[in-house]
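All protein chains but one are shown in place.
A and B are the chain letters, set down in written order, and residue numbers restart from 1 in every chain.
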Amino acid sequence: MTFTARQIADFLQGEVVGNPEIKVSDFSKIEDGKPGTLSFLANPKYESHIYETQADIVLINNDFTPDKPINATLIKVENAYSSLAQLLQIVEKAKAKKSGIEPMSFIAESAKVGEGIYLGAFSYISDSAVVGENVQIYPQSYIGEGVTIGNNTIIYPGVKIYAGCVVGNNCIIHAGAVIGSDGFGFAPEGETFKKIPQMGNVVIEDDVEIGANTTIDRATLGSTTIGKGVKLDNLIQIAHNVEIGSNTVMAAQTGIAGSSKIGRNCMFGGQVAISGHISIGDRVQIGGQSGVTNNQKSDQVLLGSPAIPAKDCARSYAVIKNLPSLSSQVFSIQKELNNLKVDTKN
Amino acid sequence: MTFTARQIADFLQGEVVGNPEIKVSDFSKIEDGKPGTLSFLANPKYESHIYETQADIVLINNDFTPDKPINATLIKVENAYSSLAQLLQIVEKAKAKKSGIEPMSFIAESAKVGEGIYLGAFSYISDSAVVGENVQIYPQSYIGEGVTIGNNTIIYPGVKIYAGCVVGNNCIIHAGAVIGSDGFGFAPEGETFKKIPQMGNVVIEDDVEIGANTTIDRATLGSTTIGKGVKLDNLIQIAHNVEIGSNTVMAAQTGIAGSSKIGRNCMFGGQVAISGHISIGDRVQIGGQSGVTNNQKSDQVLLGSPAIPAKDCARSYAVIKNLPSLSSQVFSIQKELNNLKVDTKN
Partner (left out) sequence: MTFTARQIADFLQGEVVGNPEIKVSDFSKIEDGKPGTLSFLANPKYESHIYETQADIVLINNDFTPDKPINATLIKVENAYSSLAQLLQIVEKAKAKKSGIEPMSFIAESAKVGEGIYLGAFSYISDSAVVGENVQIYPQSYIGEGVTIGNNTIIYPGVKIYAGCVVGNNCIIHAGAVIGSDGFGFAPEGETFKKIPQMGNVVIEDDVEIGANTTIDRATLGSTTIGKGVKLDNLIQIAHNVEIGSNTVMAAQTGIAGSSKIGRNCMFGGQVAISGHISIGDRVQIGGQSGVTNNQKSDQVLLGSPAIPAKDCARSYAVIKNLPSLSSQVFSIQKELNNLKVDTKN
């Protein structure tokens, strides 16, 4: 597919600065820009590359003002990153979608599968499972007993969904993710531990994306719930009975301990840890590697382990760097003071 | 199955407070309590729900004294959580157990499998492997050459056990766990690294539970050992030649570096890191996100990175929050002191 700058600008409701007839047929990163491609500048860190890129067209934000002349034709849009997403989605949709049930797959007699599904070889659909229309299940995935999966959901290779879990419409679950493994619950019995059977399930609402090798445990009783539009990165741990509000986004290797409730539209960095049995409000942002051990109200930015408001944390960190000199200063003050006390007593 | 409060109390050796004839046929969480169900109150954080729950029966600890009237019938027991576990186990055991060898699975000719096993489709049992009685191996699991698995063990879908590893009786290994991958050992050779072949194995003793996508590396020489009754949560890393004592419990995303020895009955929070080649005593408790870099004696509670006794750590954290004001105070003291010195010299 080849498009002119004018065609792309019309589609994106943007404005061409430069040659509207120049054509592109592929994408490139601005730092590796190649002739015949379209690139974008969204993060100001990469601005220097726009003056040197070989890309023929660059999407930029309306408010970008170049410091130097630029060779590329620019398309000014409200949000370059979002416009890039729109273009990439067109290309993505144009790709042929897999369909059909491959030999050497298994569908239990009592399972129901919708029209237009793709089922890869070595995948397994258990008894009483219900799989919606146009669902794509790649090879080597496991759909447990009584699992239901909504329409248009994509299950990448090797995903394992335990019995009784529910996955919504338009979800994407990446390779190796495990949904519905037993929550980590044991009652002490002398020196040993007795397993608490985990009788609940996991409910994943619509439009959720779950990263590779992420694990979401089933509830002890009731459901572990992942709200509509939630995006979880790779290698995340969601423990039993956790509830995550809609449109919350978590970066890789974050862990949420049992029974905690996370609000809507939160954003967590990587390797964040949330203790069990606490509540985090809506729109809470938490910096990478932070640890939250208490309830937190909405609309905060937190940092540190234990986490405190990010501004306070930044101030404390600044002092921590200088602690050795602060400590010697206190030592020398004490000495001076002692001398002074001797002086004034004399 | 439907039971009266009296029947349940008799079974648990508890005492009914309320209507002994009321019947329940399912479980519910106390905050979502539904008529016809039994719930429990173990964590005092949830006490407020007991006054409003719709559950007909609630298990409570003997020492619980209500502040207000409660509608539900109560069953007083020594440990409500443990009693719940007993009831859930009955329901769990009543479930039909899978058995039989599904078509499209593979068992090598030289492998031996015990009576009553379940082997799911697309699972693979390699040469010379020995699988005990009543073992359940879900689909898409891999049992390497010469692996032995004890009786009654459950292997969930997609578990991978490398050659030569040993798994005990009554173990549970969750989906995606990897047992016996190569330890991370390389000898520097100029700028590059030469692989140290990992010739040892992993030995998992009886009654161990291993979480989803957890990884346990084989030893360089000898065995990486997981003691009897150990419980490992999801996404944990156990490096080569680690030894974990019996009944130790670790929460998700914890990592133990090579050759370290962990004692018995330890409890580690999530995202804990233990350095290589160190020893941790028995009954050591370590808070989430802590990092331990030195040998630790038994019967301690540790916190922080680097970890120190939890009480000391809590005191240091309290000061860290106030560091900016402490720092300005030192600055102002210095100033006052300088003025004072001038004063006294005049």
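Please note the rule applied: a residue touches a chain if its C-beta (ideal position, glycine included) is under 8 Å from a C-beta of that chain, and two chains touch if they have at least 3 such contacts.
Small disclaimer: the values here were computed from a predicted structure and weren't measured.
A.B. asks: Given the contact definition stated above, which residue among B:Ile22, B:Leu87 or B:Ala257 touches the chain not shown here?
C.D. replies: If we include the chain that is not displayed, B:Ala257 is the one touching it.
A.B. asks: I'm checking contacts with the chain that's been left out. Which of A:Ala163, A:Val301 or A:Ile333 qualifies?
C.D. replies: A:Ile333
A.B. asks: Which of A:Asn71, A:Asn234, A:Gln285 or A:Gln300 touches the chain that is not shown?
C.D. replies: A:Asn234
A.B. asks: Which parts of subunit B are in contact with the chain that was left out?
C.D. replies: So the residues of subunit B touching the unseen chain are 104, 106, 122, 124, 140, 142, 158, 160, 162, 176, 178, 181-182, 184, 186-189, 191-197, 199, 213, 215, 217, 220-222, 235, 237, 239, 241, 253, 255, 257, 271, 273, 275, 277, 289, 291, 293, 305-306, 308, 312, 315-316, 318-320, 322-323, 326, 329-330, 333, 336-337, 340, 343-344.
A.B. asks: Mind listing the subunit A residues that contact the chain we can't see here?
C.D. replies: 27-29, 32, 39, 43, 45, 79, 81-82, 84-86, 88-89, 91-92, 102, 104, 120-122, 138-140, 156-158, 172, 174-176, 207, 209, 211-213, 229, 231, 233-235, 246-247, 249, 251-253, 264-265, 270-271, 288-289, 305, 317, 320-321, 323-324, 326-327, 330, 333-334, 337, 340-341, 344
Methods note: only the chains that are shown with their structure count from here on.
A.B. asks: Using mean CA coordinates as chain centres, what's the subunit A-subunit B distance in Å?
C.D. replies: Computed from C-alpha means, the inter-chain centre distance equals 25 Å.
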